[in-house]
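Sending over a structure as structure tokens; questions will come in a sec.
Shown here: the complex without one of its protein chains, the others still in place.
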Amino acid sequence: MSLKPTVRIQPDDFDLAAEVAALTNGRPGVGAVVTFTGLCRDEGGILAALELEHYPGMAKAEIARIANEAMNRWPLTGLTAIHRYGRIKPGENIVLVVAASTHRQAAFEAASFLMDYLKSRAPFWKKEHNADGSQGDWVEAKDSDEDAARRWAK
Amino acid sequence: MSLKPTVRIQPDDFDLAAEVAALTNGRPGVGAVVTFTGLCRDEGGILAALELEHYPGMAKAEIARIANEAMNRWPLTGLTAIHRYGRIKPGENIVLVVAASTHRQAAFEAASFLMDYLKSRAPFWKKEHNADGSQGDWVEAKDSDEDAARRWAK
Amino acid sequence: MTKIVYFAWVRERIGKREEELELPADVKTVADLLQWLQGQGDGYAHALQHPKVIRVAINEEHVDHREPIAGAREIALFPPMTGG
Partner (left out) sequence: MTKIVYFAWVRERIGKREEELELPADVKTVADLLQWLQGQGDGYAHALQHPKVIRVAINEEHVDHREPIAGAREIALFPPMTGG
């Protein structure tokens, strides 16, 4: 059973069921799988799309660093993180985390940890495109995301 | 958008992707979906199957009670719980929880809460069937599961 | 007559899934019922030898052992649950 996390940075959508199957098929020791899917919201109809910019050289390495830390902190049997970039419309997927473990608490905590760190450490930036055609803003980082990451500090 | 949780008790397997789609398709306000899948472990090869016994009259009502409490405690846009019964082999699914919300923390916490309560409040019991054909034991309840449920007490 | 249902190893040890019982008038609470049932035969004694671990539902809702059973339509006795 591989203990190396899977990290992918891609413009295309991902397949939740396939990613879960990759961490469970042929691995009968896995008892718990937690997934997190982050989707583009329409913000009450004002948003046409998000444009996700990223730092290609750094994004994959940084997410892999965070994922490896999660593998070290929790007894996981597998961990996958996929982050999309480019133009993403409301209702479409942005990010996927899958954490597999023998027991549920490790899977929940590792997935939550990975998401909190992705939010504040992965080099991605979101620009809004408005439904009325007007120029949108860059999404502002939230203090609550910084705080969420900080709660995992040991 | 319906605020009534979906609860199903069934012998058949479930379709993770379909259940997530049911809580996201046509709902562009959803930004975060957390799923928990519980699978039958082979316990290092000694287990042939688990036999899940349940209390039919009570199981669905009790899980619905817990799910409704989760809907009241967190700002969810949807919540699904599916629990299988009957004979389940290692690697097969036992239970699914899907929690959808505008923001990730609510989805993570509600899914974790629901699983902790399912473990100690839903009327299901697991009997082991051993791979060597010998009579297996009833799985014993774990104090850690009771403790996990208790941490949500308000 | 009160319908009593059993699950998991409580069911196996008592040897039946359910039964209709005429309960004595002095069996007023869940705790009384568990004590009285222990005298109904070896299977019952074995199933209920540690009454504190037995979980109980009346009319399909969890109750504790102090709960009165008057008017109960269905009483379920079972081990600690192991779902999920």
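Think of it as A, B and C in the order they're written, each chain with its own count starting at 1.
Going forward, a contact is a pair of C-beta atoms (placed from the backbone, for glycine too) under 8 Å apart; a residue touches a chain by one contact, two chains touch by 3 or more.
This is a predicted model, so every value here is computed, not measured.
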May I ask you to name the displayed chains that the omitted chain touches in the full complex?
-> A
Given the contact definition stated above, which residue among A:32, A:47 or A:95 touches the chain not shown here?
-> A:95
Contact footprint on chain A, counting only the chain that is left out = 38, 52-55, 57-58, 61-62, 83, 94-95, 115, 118-127, 138-141, 145
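The criterion applied here is as follows: only the chains that are shown with their structure count from here on.
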Quick one: do these chains touch in a line, a ring, a star, all-to-all (complete), or other?
-> line
Rounded to the nearest Å, the gap separating the Cα centres of chain A and chain C is 48
Here the gap between chain A and chain B, centre to centre from mean Cα coordinates and rounded to Å, is 23
Taking each chain's centre as the mean of its CA atoms, chain B sits from chain C at a distance in Å of 26
By residue number and range, which residues of chain B touch two or more other chains?
-> 38, 115
What are the residues of chain C that contact at least two other chains?
-> 84
